[in-house]
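A single protein chain has been removed from this complex, and every other one stays in its place.
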Amino acid sequence: MRRLNRFTASLTIASALLLARDMVQAQSWQPPSDAQRCPSKWGPGDQRGSGNHMKPENVLRATRLIRSGEVIELGHVLNAAMPFFGARHFDVHTKRTFMNPQSNRRGSNEEVVVGEIGQVGTQFDGFAHQTIGDSMYNCYKVSEASTRTGFEKLGIENVGALITRGVLIDIAGLKGVQTLPDTYEITVQDIEQALSKQKLKLQPGDAVILNTGWGTLWGKDNIRYAKGCPGIGIAAAEWLAKQDPMLVGADNIGVEVNPNPDAALSLPIHQIMIVVNGIHLLENMKLDQLVAKRIQEFALIVQPLKIQGGTGSTVAPIAIH
Amino acid sequence: MRRLNRFTASLTIASALLLARDMVQAQSWQPPSDAQRCPSKWGPGDQRGSGNHMKPENVLRATRLIRSGEVIELGHVLNAAMPFFGARHFDVHTKRTFMNPQSNRRGSNEEVVVGEIGQVGTQFDGFAHQTIGDSMYNCYKVSEASTRTGFEKLGIENVGALITRGVLIDIAGLKGVQTLPDTYEITVQDIEQALSKQKLKLQPGDAVILNTGWGTLWGKDNIRYAKGCPGIGIAAAEWLAKQDPMLVGADNIGVEVNPNPDAALSLPIHQIMIVVNGIHLLENMKLDQLVAKRIQEFALIVQPLKIQGGTGSTVAPIAIH
Amino acid sequence: MRRLNRFTASLTIASALLLARDMVQAQSWQPPSDAQRCPSKWGPGDQRGSGNHMKPENVLRATRLIRSGEVIELGHVLNAAMPFFGARHFDVHTKRTFMNPQSNRRGSNEEVVVGEIGQVGTQFDGFAHQTIGDSMYNCYKVSEASTRTGFEKLGIENVGALITRGVLIDIAGLKGVQTLPDTYEITVQDIEQALSKQKLKLQPGDAVILNTGWGTLWGKDNIRYAKGCPGIGIAAAEWLAKQDPMLVGADNIGVEVNPNPDAALSLPIHQIMIVVNGIHLLENMKLDQLVAKRIQEFALIVQPLKIQGGTGSTVAPIAIH
Partner (left out) sequence: MRRLNRFTASLTIASALLLARDMVQAQSWQPPSDAQRCPSKWGPGDQRGSGNHMKPENVLRATRLIRSGEVIELGHVLNAAMPFFGARHFDVHTKRTFMNPQSNRRGSNEEVVVGEIGQVGTQFDGFAHQTIGDSMYNCYKVSEASTRTGFEKLGIENVGALITRGVLIDIAGLKGVQTLPDTYEITVQDIEQALSKQKLKLQPGDAVILNTGWGTLWGKDNIRYAKGCPGIGIAAAEWLAKQDPMLVGADNIGVEVNPNPDAALSLPIHQIMIVVNGIHLLENMKLDQLVAKRIQEFALIVQPLKIQGGTGSTVAPIAIH
């Protein structure tokens, strides 16, 4: 408790400083123009972005970390009682048992599911999800690529399963708290200090997983969970993008701090990661077990559903170590 | 072509014999009573069935097979043009781009998806999916466990990711055909011959994957694909169940031959596997690449969505070798 | 305010008396057996119940009341912000504008709607909606008539448009309040006094519309609106059923008082009206304009959607006078 108080106190001062810094930054940060950011570093016409790291050697880099064979589930259970962003839904309607007429009395059960399956629950962001104006990753245009039934470019069905080295960066642990304060902006220094404390270094192609502790609110205080959250800010996002990860994940609703300290910006890290750099996000992760067991380096495996033209996918990722 | 003809010819004779045998068998096969089959071999109250094989040593048994790091996708792309069983659907409705009012012009795309998400596309069967009368695996009762929003027992959210040794048994390859005849019943002998030819032996906890070649019709002749299929019959199912696999999969709509040679039975292998033995089924698999590359032993990984109370899950499984 | 207080005060005494009476009644009221109630008064095999009043002479009885030509809308606007019973939904997902390629630049807009369309908003109850055990109106059985896609008997598509004399019985007006107390049970005496005060008599085939004032909470206090409501109790329901109406409607969620004063009963008026007597209910009506304009006798017109096998229909009824 004392620790929390001290942290909160120092945070108040830090916040003032951060605020000052951010106000300067905010005025200077703007989404890059199409000319500035396209083609992406993966080349003209590329649709895979950071998914290009998915090569056999990267898979082996991950699976070599498997020693105990223990599997940790990183996905939340999906139901109508989850916290949702905006007016999204996830509804399961169990149908009547269909009893077949034959003599073996085979009853069959199934359900119709209705929801923003690409963007609810523990969830993986594809590149059609976000834009700068009309322009998406590698300057594919919404107005050209979108149909009523999906995107003809950048659809989630192109991603495939991702298997890579996962690194848990425990920011809440660094700060000695269970949960970071409500709109705390994770800084570059936070990440560097946590990595140093954890004796880990990032490598290209990693799945960088940030523990904010916000996930402990899931299903317990959904209103607070969805209203805002601690997460990375612009500086940390740009630093992380330079480390060339395959994806960045967290136990909050959008990886990034929300609202952004600069009120003039709407979730800019989504633009930096997805639109500018083609880096996937993995949101609403369930990290409690990884944290409790101090498992910080592992093989991360995630299988997005192959929703044709989809913007993302509800997923059930795992860590194996 | 000549080979196919000879096979078809011998099949005609075989069919007559099979039919005779089946008619005898059909009279003798009946779904076991609750008293005969409960508790299951996994004990009273068990809800995991063959999922109990998911132990660290089993994971290591699988991951030790990873040598090249190559990943083969075993899931089909999900769209409204898939073949469906009965009146099931999979519809994606892409929403309008929401353009946030802030200065960074962040547009957001998402879709609402409607469908029998547990039972369409490449798809994993949980134990609430099937019954003998009112009774499910381990004698949980539909009338007691079902609600309008899912099953309170045997829900798919309890399964978790499955990682195990996968064995491709190429029955179509054994017969020298691309696709088995329309309602060919795979026999015990077929499986034993194929394993012998492939120099492989089944082990407890395996994912047994059967190649019927039927998957080559997917998206090309959906009506024929969904109308019926070659697959395992009662004898092969009971033999396979004795091998104690974690799951049985195939590149057809229900793993089993459909319609069953005994017209008095409605998909009895679903009862044998799911209800009686608690063995998961993995349906509508995309096996063309595994077959083409002759990859027959591998780590199979599948992550069912954690749909609370769900009967199954659309999935995107992979093989790694 | 004083009036309300006096009413409330007298209500407290009345409530005690009512409670005593109800406790006696509750013990004596039970759903009639199939043998006691079938065939219904409309004959064996009848599926129309009170809809049998829809004869040309009844239409003329109604349209003769049209003198001014003024139309009063009795339906609420349908949106996701309505009060809902239980977990029901009404969601509109506007699709992207489809711009046709031809030279006339014709854009087309449409929406996908998801919801319990039979049972949300201003809403009309068909006879497949309610049961006593497995048995519905005229003893059709749920187990025999239901499919996954609707009811093969008693479906709402059989009802057709209803046009009849509507009579507004203003119980809130009788009591001198805008809204009846939260769980006030409307009695036979209330109805008789209101009719007497309004100088109106019920006739067979009427649409009996009760103003409880509860509708003033719609969209203003949805939680209170849906949690419970004033409405008719068993005695009033049985008295009304004897008057042989075509339908009974109200500006609350289920016409009847909820919860019922007898805690052992779950919405018994639904059984009395729909199952026992085959009388339609019209719920969540918007009555404010009828009340404000003191229009108490009119032609009521309602057009249930012809949802095949449906249990009811969202509607937009009108009064013309």
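As written, the chains take the letters A, B and C, and residue 1 is the first residue of each chain.
What we mean here is this: contacts are C-beta pairs under 8 Å (C-beta built on N, C-alpha and C of every residue); 3 or more make two chains touch, one makes a residue touch a chain.
Computed from a predicted structure; not experimentally measured.
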Q | Visible chains that the absent chain touches, using the contact criterion stated earlier | A | A, B, C
**Q.** Among C:41, C:106 or C:242, residue touching the chain not depicted
**A.** C:106
Q.
Given that one chain is not shown, which residue among A:37, A:61 or A:95 touches it?
A. A:95
Q: Check each of B:48, B:76, B:95 or B:175 against the chain that is not shown and name the one that touches it.
A: B:95
Q) Residues on chain A that touch the omitted chain in the whole complex? A) 87, 93-96, 112, 114, 148-149
Q.
Just checking the interface: what residues of chain B touch the absent partner chain?
A. 80, 87, 89, 91, 95-96, 98, 114, 146-148
**Q.** Absent chain, residues of chain C that touch it
**A.** 30-31, 54-60, 63, 66, 68-71, 73, 75-80, 88-89, 91-94, 97, 100-119, 121, 128-134, 142, 146-151, 157, 160-161, 163, 263-268, 270-271, 301-312, 314-318, 320
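In this text, only the chains that are shown with their structure count from here on.
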Q.
Do chain A and chain C, two copies of one chain sequence, contact each other through the same residue numbers, with over half in common, or through different ones?
A. same
(Q) On a C-alpha centroid basis, what's the spacing between chain A and chain B, in Å? (A) 31
Q: For chain A and chain C, let me know how many angstrom lie between their CA-based centres, rounded off.
A: 47
Q. So which bits of chain A are touching at least two other chains?
A. 80, 89, 91, 114, 146-148
